[in-house]
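The complex appears here minus one protein chain, its other protein chains still in place.
Note that the chains take the letters A and B in the order they are written out, and that residue 1 is the start of every chain.
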Amino acid sequence: MKRKEYWNQKEMSYWEKLYYLEIARGLWVTFSVFIKNLYKWCTGKKGALTVYYPEERRSDYASNFRGKHKLTILENGRPKCIACKMCENICPSKSIKIVAGKSPDEKDSYSLKIPLSFDLDYASCIFCGHCVEICPKDAIIMTNDVSELPTYAREKLLYSLSDLLESKKDA
Amino acid sequence: MIADLVVTFVFILFAMVMLLGLATLLTWVERKLSAMMADRIGANRCYVKIPLINVKLIALGLFHAMADGLKMMSKERFIPKDADKFLFLLAPWIVFAPVLLMFALIPFGGIIYPEKIFGSFFAGKAYLMQIAPLDGGALIILAISGICIIGVVLAGWASNNKYSLLGSIRAASQMISYEVALGLSLLPMVLTYGSLDLHTMIVAQQGSMLGGVLPAWGIFLSPLTAIIYLTAATAENKRIPFDIPEAESEIIAGFFTEYSGMRMALFMFAEFAEIVIISCVFVVFFLGGYNLPYWDFAGSFPRLAIVLWPTIFFIKVFIVSCFQILVRWSLPRFRYDQLLTFGWKFLLPLAMVNITVVTLFLWLVQKHQ
Partner (left out) sequence: MMKGFEYFTTQKDELLAWARKFSIFPYPFVTACCGMEFMSVASTLYDTDRFGAALPRFSPRQSDLLMVVGTVSHKQAPIVKKIYDQMCSPKWVIAFGACAVSGGVYQNYATLKGLDKIIPVDVYIPGCPPRPETVIDAIIKLQSKIETGVSKNV
């Protein structure tokens, strides 16, 4: 079938100048979609493409989707983070602030440095994933989860170490 | 004398309830219809908790229309500082009142004899189910529909806002250009049926043509006239595709930019009530009014006719209103110069050619008889 080349035509063709025929063609398209959806609703099936968000969720998130962050832990419960501050330096919007300290275990074989506080400000985070890419110990990852992000106050968007640490059963 | 007043009062009550109720229902129908045409479902989350049973009642989204009305009633009533206060407050009513007046001329039933049911209070009189049975019905409808233009211009002028003024001037030029085509499109039907009275037209559409296959409705006698009428009436109503006065993305909200709360709701309600009026006039002129196509039941069931005539009439009106909503959600908007070109250079010559053809046809038919 020959494709219509609208961008080459300067004027409407004779057939198109009779407005009503083209209008009738457009009305037929919407009317047929309406009747199809009405039939689906009347026979009990879901006649819409909408995902009813709080009750239904989409299952086709990409595997490398960048959602909320999580700080991973070793088997003994110690966070993998060694407070090297590479993520703080590379963050484009300077949302991460780390205070480094000495590990409480004197003979820690993993590392002598541990983050005393790890503040991630979601108010300015742009979810780029640079902090995940540059971490030398895979201590910070981004999950598929974006639930409960909106808040009533801006201060509540500042997540501290205890909010970001993953629990033992997720490790 | 008192019997006449009682009957007229009952008709007025019935007409107000049906008109305003149908206009409110159409806001819900528009939401659902537009949603189903777009593969989604419309508003369906407004619930009312029934207190003792602890059940959340969602009536397919009907409560959203109620919530809209309540919310607009409780909004702050705003008048701009330098606006002409009297005209600003008067303008919504000038747009709304003629719409209600037009319904007085439309017959939603035939001739009834109430003494058969209600006894000797109505001593032997026959009433036509029409609030104002005037002789020049079609002409008066056209005259009243021209008053809405004044309201639109007043609303734009009294707002002291350049966008409102632009919107109202565009509205005025659009409405007067399509008013001519509207009048000229009703003229062939007046010639065909031979009178201006609306009840005579409905009576003339009983029976069938083409040897009993099609009912003798106006839309089968001259379909081009029906299409021209519907186009010109949609342009009078300022609906898409002739949406320039309230074009949302071009001039904010057109002539009702500065209105908030219930006054804005009056404008929108006048638009929906006018959809119902346009459908009523269409049904009377072209779709045979309150009669069923092949079966004249008024002779066989005279008492049932009182209930059945308005029911059939409003079902037909509902279908034509749904068609208008389908047109609104399918088509894009005309540009302003395209709109005026369409009105004066395409529709008006078409209407005149239509009149000439119908007149010739009627003369030929009369010559053969």
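Criterion: a residue touches a chain if its C-beta (ideal position, glycine included) is under 8 Å from a C-beta of that chain, and two chains touch if they have at least 3 such contacts.
Every value quoted in this text rests on a predicted model; they were computed, and no experiment measured them.
Judged over the whole assembly, touch between the missing chain and the shown ones holds for A, B. From the set A:C84, A:C125 or A:A139, the residue in touch with the chain omitted from the display is A:C125, counting the whole complex.
Within the whole complex, the absent chain has one touching residue among B:S145, B:Q174, B:T231 or B:T257, and that is B:T257.
Even with one chain removed from view, chain B keeps its contact list with that chain: residues 31, 35, 38-46, 50-52, 63-64, 66-68, 70-71, 74-76, 78, 248-249, 252-253, 257-261, 264. Listed by residue number, the positions of chain A touching the unshown chain are 48-54, 57, 92-94, 121-128, 146-154, 157.
Keep in mind that, in the parts below, only the chains that are shown with their structure count from here on.
A separation of 48 Å divides the Cα centre of chain A from that of chain B.
Contacts from chain A toward chain B in the complex involve residues 19-20, 23, 26-27, 29-31, 33-34, 37-38, 41, 47-50. Every residue of chain B that touches chain A in the complex is listed here, in rising order: 33, 35-41, 227, 326-327, 329-331, 342, 346.
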